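Removed from the display is one protein chain of the complex; every other protein chain stays in position.
Chains here go by letter, A, B and C, matching the order in which they are written, and residues are numbered from 1 within each.
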Amino acid sequence: MTYADNADTPDADELPWQWREQRWRTITEKVRAGRSLKPKAWKDGARCAVALSFDSDHESTTLRFGQTSPGKLSQGQYGSRVAIPRIRALLDRHDIRASFFVPAVVAKLHPEEQRGLADEGHEIGIHGWIHEFNGTLPPDAERDLQFRAADVLEEISGQRPVGIRTPSWDFSQHTLAISREMGLLYDSSLMADDDPYEILEAGEATGMVELPVEWIKDDAVYFPMDRGTTLRPYTAPSSVYEIFQGEFDGAYADGGLFLLTMHPHIIGHRSRLAILARLIEHMKGHEGVWFATHKEVAEYCLAAAGEG
Amino acid sequence: MTYADNADTPDADELPWQWREQRWRTITEKVRAGRSLKPKAWKDGARCAVALSFDSDHESTTLRFGQTSPGKLSQGQYGSRVAIPRIRALLDRHDIRASFFVPAVVAKLHPEEQRGLADEGHEIGIHGWIHEFNGTLPPDAERDLQFRAADVLEEISGQRPVGIRTPSWDFSQHTLAISREMGLLYDSSLMADDDPYEILEAGEATGMVELPVEWIKDDAVYFPMDRGTTLRPYTAPSSVYEIFQGEFDGAYADGGLFLLTMHPHIIGHRSRLAILARLIEHMKGHEGVWFATHKEVAEYCLAAAGEG
Amino acid sequence: MTYADNADTPDADELPWQWREQRWRTITEKVRAGRSLKPKAWKDGARCAVALSFDSDHESTTLRFGQTSPGKLSQGQYGSRVAIPRIRALLDRHDIRASFFVPAVVAKLHPEEQRGLADEGHEIGIHGWIHEFNGTLPPDAERDLQFRAADVLEEISGQRPVGIRTPSWDFSQHTLAISREMGLLYDSSLMADDDPYEILEAGEATGMVELPVEWIKDDAVYFPMDRGTTLRPYTAPSSVYEIFQGEFDGAYADGGLFLLTMHPHIIGHRSRLAILARLIEHMKGHEGVWFATHKEVAEYCLAAAGEG
Partner (left out) sequence: MTYADNADTPDADELPWQWREQRWRTITEKVRAGRSLKPKAWKDGARCAVALSFDSDHESTTLRFGQTSPGKLSQGQYGSRVAIPRIRALLDRHDIRASFFVPAVVAKLHPEEQRGLADEGHEIGIHGWIHEFNGTLPPDAERDLQFRAADVLEEISGQRPVGIRTPSWDFSQHTLAISREMGLLYDSSLMADDDPYEILEAGEATGMVELPVEWIKDDAVYFPMDRGTTLRPYTAPSSVYEIFQGEFDGAYADGGLFLLTMHPHIIGHRSRLAILARLIEHMKGHEGVWFATHKEVAEYCLAAAGEG
């Protein structure tokens, strides 16, 4: 593709409806879904895979904006103090292993939490340094923070992370190259499918697995409150349950993956954790549902595709 | 009307409550609903017409803003990769032909998709070049893009488009003249009725059919998420189903038209496509429901009015 | 009150937490609820009064912003072309007289509509000239527009209006003086009670009746859509019905007034008018419910207080 540089040298005077075909083709093909990695059957012949994940943002989503409000920080502390123990108890009761994506600053503020989760068999994955927006960083800063974050998680949890979820799913123009350089097994920030796929970079197969997310399967689109804007938790938990159950039911019918993103300080409230408990019971009521960490799902998909 | 030029030479110092009557009359009459084209009965004596449409925006609603986020573009790819096959399977199962409005850039990115839809008897209609906002374009650029978009769709799908849905329903001061110059059969972007009508231009009958839309019958008002604003998918699918069913039930009671606008990357999720499936079953449970493309509805209405 | 002028000469350097007591007292007492005008029983011994109102904004809420979008104007035309006939038929079927608040520009665009409503016994009230925001007008402009609006309504409908609902309930610092100068019977824009009361101006009784409104009893807070902002019709009609019924049920229990504000182009859609129909049936299922125009309610309240 001779026009590959074009996207990096935009003509500021050119509006999108004036763009030449090369321009929008280059932009579109930069990071793209390649072949499906949905297996014919899941582990031990299971019909459906369920990957529960928790982004342990805690205080970091306040700190990343340079905010110092004691009230907002106390909301973050709730995630660690109240929500994580409740979530651990719920997962333990159902013998489920999940994936926790943890900013490095959060891991340093709450090291026992990460060690405890790792000891119980949960996965600890990369989630940035201080929940920064990758799209706003200089490329070498993004690379430096991602490498350092992996080291911090390894040091604290005893696990070397093999996967990343970009903070706020803000996958920059450079994220893929950094993750490939790190040799990560998977990313979990993109949305081109419900089921796993191989990521392409500028049309080239990367061998890296995407475990796709979507806002629809994220508690943080329905429940947050921000006093300074008009963001409000308008949706009843029973309606969020309806959506999550509908997504699982479809995945079960399709023999696919149901991947759910949650946040301890959001889902951990008494009236909300009840819907996760109910959802787990609903899913456990089906035969052939494999509960797995993101790492296990990615490894299984690669193996099923003959490359594990 | 001697005051016709007035609207084009606004006095910047004049506030609307200071406007002379000529001014607001001219603005109001520029594009207006004329006689109703609701027939006494629909095809083969059917009681009600149902026109399902899908605006295949895919990557274009990211590109039109000049955005290059891999995450947002992957959401668009979902529309083509996952949602369109699901929608085609659902329509095929129910033997329904629908209308797909496709920006030219999307048609070029996904030509097989358009050819496949056309081959299965679905209609391909104009939906701008790159989902641009018509209201922000120089008039000759709007004209040029609309003509070129029609050529691209014809070349790729093998069908010459006969109808337009303006991107974001942004019907400019010049859209009607351009569509008339192209000799289009119908527009589907205006909202003065639930049932088809003839469009008037400055009080003059145009012979062009309007197949009216409304936000209330559009999945994109209830479900989208935008991280940078407070747009959230707050409404449960069951509530959206309630609205859509209420609109159909009213159309059935009135012997009118039920026209629904959807977007593959929005409605195509597992938990949402289920409500379209349920709605189709609800509608098929009624006698005398004619499922038709927009083109078929417009042609039928003109014929019933003695001008087909 | 020696501090009365204070509110009109604010010290720009003084923040509200620095205000002297005189300042906030003057502001608070400018327009205020006085004695309750809730009668011991309603007409003919009825237990509860129901006053349905429709603000016929049609094209005016587009024009007032100086907008000329054919799409937005077609939404307004829907109000006159489709919604008003449906509403008239519904009210006629139930033999209910309601109040329509109509901007003068709307009355001039749709004079037959106003005449027809008046002929059927409905009330036509003042609703500004072009749905302007009173709070942004020079005081003499507000006065001029309100007087001219009343003349237009009288000329077109044959009724001299006796009440006002300020557009967007934007009751300015001057609205009360203007309405008193016009000798109006009532205002319906304030919110200090559910039941009628006498308005005080700077602590002095005015003899003018307030028929209070509230956003909670207004279809326009739940259903509108604005593409340029994040305003969306997120609430299901069944939930809006729940709210309206709850307000009526409470009014019935209290022997009070249930006053509902609607907008033809909003409530008139098939799936929404159904909830008004259902609500009317619910209310008619109770004994002792008096359906009345705003004028009738205000006159009754004054008479019951011995001043009619």
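Keep this in mind: contacts are C-beta pairs under 8 Å (C-beta built on N, C-alpha and C of every residue); 3 or more make two chains touch, one makes a residue touch a chain.
This structure is a prediction, so every number in the text was calculated from the model and none was measured.
Asker: Looking at the whole complex, which visible chains does the left-out chain touch?
Answerer: When the full complex is considered, the omitted chain touches A, C.
Asker: Just one of A:15, A:109, A:177 or A:304 touches the chain that is missing; which is it?
Answerer: Residue touching the absent chain, from the options given: A:109.
Asker: Which residue, A:111, A:139 or A:233, contacts the hidden chain when the whole complex is considered?
Answerer: A:233
Asker: Could you tell me which of A:25, A:64 or A:127 touches the chain that is not displayed?
Answerer: Selected residue, touching the omitted chain: A:64.
Asker: Just one of A:15, A:73, A:90 or A:304 touches the chain that is missing; which is it?
Answerer: A:73
Asker: Just the residue numbers, please: which parts of chain C touch the chain that's not shown?
Answerer: 7, 10, 15-17, 19, 21, 24-25, 27-28, 30-33, 135, 166, 168-173, 175-176, 189-194, 212, 214-216, 221-222, 226, 229-231, 234-236, 239, 242-247, 249-251, 253-254
Asker: Using the document's contact rule, name the residues of chain A that touch the chain not shown here.
Answerer: 59, 63-66, 68-71, 73-75, 77-78, 81-82, 105, 108-109, 129-130, 132, 137, 141, 145, 223, 225, 227, 230, 232-239, 269-274
Basically, only the chains that are shown with their structure count from here on.
Asker: Express in whole angstrom the distance between the two chain centres, defined as the mean CA positions of chain B and chain C.
Answerer: 35
Asker: How far is the middle of chain A from the middle of chain C, if each middle is the mean of its Cα atoms, in Å?
Answerer: 49
Asker: Find every residue in chain B that makes contact with two or more other chains and list them.
Answerer: Answer for chain B, listing residues that touch two or more other chains: 230, 234-236, 239.
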